[in-house]
Structure formats: C-alpha cells, structure tokens
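The complex appears here minus one protein chain, its other protein chains still in place.
== chain A ==
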Amino acid sequence: MISVYLDRPTWAHRRSAGMKLGLLALCSVLLLPQDSLILFIGCLAGALTLYASLGRDGLSQVLLLKPMIVFFGIILVFHGLFTGWQEGFVVVLRLIVMVLLANFVSITTRMDDMMDAVMPLFVPLKWLGGSPRTIALAVALVLRFVPVLMTVYGGLSESYRARGGKQGSWRLIAPFALQSLRLSENVAEALSARGGARGVFEQNRSAGRNVRLTGLQVGK
C-alpha cells in the first residue's frame, strides 16, 4: 500500500512509530479470528473517526480505497454466492478496516522513523554478517520507487499508445524491465555517491560534530 505522507503535523504524527506499528500488529492479531458483523461495522466507524481526527485532508485519504472497490466487490460476490452474504460482508469489512489502519500509520509516520522501528526485527542479520541498516534502507527505497516505476510504466504505455499500440500490451514488459534496470542503476550510483548503504561514519561520531552552518555563505 503506497500512499502519500500527510505533510501537516497532527496528533498522530507525534506518537512513536514503534507504538503505532505495535498497535497495528495487535489489531490485526485480534481482529483476524473475529466474525461478528456488528464488531467490524464498529471498527470501520472507529477507523473513519481516526481519519476524521486528522482534519479534512485526513478524511480525504480514505479515497485511496477507490481503486480497490472492484476487488472488494469480487470478494463480496464470491463469498456471497458460496458461503453466505453475512460472511462476505465480514471478510470485506475486515479487509477494509485493516487497509485503513495500515494506511493510517503510513500517512502519519515518517519513513526514517518507520525504518528505525522495524530495524530491530532485522538485527539477527548481524549474526550472519549482514547489516540491518541496509535492509531498512532497501525497504525505504522500495516504498519510494514504486510510484516512480508506475510513472515509468505510464510513460511507456502512453508513448506506445501515441503510436497506435493497445493499452496494457505485453510488448511493454521488456522495455519496462530495461528502463527499471536503468533507473535502479542511476539510483544505486546516486546512493553510493553519498556514502552507500553503510554511510561514511566519522571517527568522532559520538562527539556529534555540528553542521558548520556558517561555513556555507549562501545568500538569501
């Protein structure tokens, strides 16, 4: 689920990323086995209240569900026909509530906080000689570049159609793969130009060198 970060600080931004992710995990575990329709309607109302508490632009984030309506519809009909409508509504509502809650965390949490919160999960990598920071960075990169890749695909598809091609053709797969590789090469280069995944840690890191703000005489 890729969505934009809400760039206006709200009460939810001030809560720690670890707490938000922890609560999210707890909710998933608790809600998964439930099958009461009333409970999920209550949860949906709760989730919407959370969004509303962020203000109008917060509430409008709920629109992100729009592209998934078809998907929810299919699940609902499928369950309705084979196991019963009540069941169908429960399954769909459970999905909607979980998506809304997860998205709520992602629009109110900075990427670097999120990385720091999940980094402990990757600590075991250290024993294998890996670096948790690298994984956290990789996660950040994936989140950052999924929308970029979608734009790349959009561009390709547009120029293909501009020359008479059909929408969603398999012919775009190869050029898309090539362009994605090219992009990833550029990004990798840009990352290593700033010290790579491991950084250029200085000796006096704990001393906390100050940014020499005066050294850069850049005019107003």
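Assume a residue touches a chain if its C-beta (ideal position, glycine included) is under 8 Å from a C-beta of that chain, and two chains touch if they have at least 3 such contacts; residues count from 1.
One rule holds for everything that comes next: contacts and distances are computed from a predicted model.
K.L.:
The complex lacks one chain in this depiction; which UniProt name from "ABC-type quaternary amine transporter", "protein-glutamate O-methyltransferase", "Biotin transport system ATP-binding protein" or "Dehydrogenase" does that chain carry?
P.N.:
UniProt protein name of the non-displayed chain: "Biotin transport system ATP-binding protein".
K.L.:
Check the options A:S28, A:T134 or A:S157 and report the residue that touches the missing chain.
P.N.:
If we include the chain that is not displayed, A:T134 is the one touching it.
K.L.:
Using the touch definition from the top, which of A:M19, A:A52, A:V148 or A:I173 touches the missing chain?
P.N.:
Missing-chain contact among the listed residues: A:V148.
K.L.:
Residue by residue, what part of chain A touches the chain that was omitted?
P.N.:
Residues in contact with the chain left out: 4-5, 7-9, 110-113, 116, 129-131, 134, 137-138, 140-141, 143-144, 147-148, 183, 185-202, 205, 208-213, 215-220.
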